[in-house]
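Here the complex is missing one protein chain, while the rest keep their positions.
So, chain A:
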Amino acid sequence: MSASVKGRPPRVGDAPGFRRALIGVVLTLVAIVIIAPLAVIGYQAFSQGLQVYAAAIAHPDTLHAIGLTVVTALIAVPINTAFGVAAAWAITKFDFWGRRFLLVVIEIPFSISPIVAGVAYLFVYGLQGLFGPALESADIKILFALPGIVLASMFVTAPFVARELIPLMQAQGRDLEEAATSLGASGWRTFFSVTLPNIRWALLYGVVLCNARVMGEFGAVSVVSGNIRGQTNTLPLHIELLYHDYQTAGAFAAASILALLAVVTLVAKVLLERQGAGRARRGPALAAPAAAPKTASAEVSS
C-alpha cells in the first residue's frame, strides 16, 4: 500500500509521518468525543448487573414513558411525512409567488432553540396564551398532555422530510409526471406510480431522521409536557427525572434505549445512503438548514 490513495502521485499531506500522526490524533479525539459517551452509557446501564437493568426498564414509569414516546412518534411522524410530501410536491412541481419564502419558512424550526419553541407553544395554548382561556372553558387539554407533546415535536421536526425530498424532486424535474398526466393518469396514480418509486429512499431517509428526533426531543417537550411522572413524561424527560433522583442505573438503562435508537438510526442512514438517499442535499444530516436548492439548472420550463 502506498501512502496515498493507490495510483496517484503524493498529494499535500501525504508524507507518511504527517499522515500517520494526523490519523492518530483524529482517531484519538473521535474515541474521546464520540465513542466514549456511547460507551459510558452502556457501562453505566449495566454497571449493577443485568437484573437491575431489566428491572429498571420494566419499571411501570419507564414502560409508560416508552409507550408515550412511541405513541407521540406514531402520530407526529406520519403527519410530518404527509406534510413533507405535500410541501415538496407544491414547491418542486409548480411555480408560484412566494415559493422561495415558503422554503425559508419551512426551514425555520432548524434554527430555533427547542426552548423557544416550547415557550412559544405556551403562549398559544397555555392559560396565559392566545387560546388558553377558550380551551379551558371548553375543557380541552392541549398543554401538559399528549396533544401539546405531539405539537411541539411536530414543530422541531417540521423540515425533516421536506428537506430530503425538495432537492431530489427539484433535480428530477417534472418531465416524467407531465408525461404520465398527458397519457391520462390521475394525479394520485402519477404520484404513486411515477414519483414515489423515484423518491422512496429519500423519503424513508427523511422519515428515519424525523423519527429519531421526535423520540429524542427534550427541550421543547420539557416545556409543554408538565413532566408528570407516569403521565406526560416521554423517555428523554424520564431520563432527566431519574438522573436528578440519583437513580443513575435507571437513568442510564432508559438512556441505553435511546442510544440504541441512535445507533439503529445511523445504520439505517448508512444503508439508505448506499441507495442514493441524502445525496441531493449534501450537508449536515439532522439539524442544519439545507443549502438553497439550485433552481435555475434543475427546473424544466414549461
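Note that in this section contacts are C-beta pairs under 8 Å (C-beta built on N, C-alpha and C of every residue); 3 or more make two chains touch, one makes a residue touch a chain; residues count from 1.
By our rule, contacts and distances are computed from a predicted model.
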Undepicted complex member, UniProt protein name, chosen from "Sulfur carrier protein ThiS", "ATP-binding protein", "Sulfate transport system permease protein CysT" or "AIM24 family protein": "Sulfate transport system permease protein CysT"
Listed residues A:V33, A:L50, A:A138 or A:L183, member touching the removed chain: A:V33
Chain A residues that touch the omitted chain in the full complex: 1, 5, 8-9, 11-15, 18-19, 22-23, 25-27, 29-30, 32-38, 40-41, 44, 82-83, 86-87, 89-91, 93-97, 102, 104-109, 111-117, 119-124, 126, 128-130, 151, 154-155, 158, 174, 177-178, 181-182, 186-187, 190-191, 212, 215-219, 222-223, 236-237, 239-240, 243, 248, 251-252, 255, 258-259, 262-263, 265-267, 269-270, 282-289, 291-292, 294, 301-302
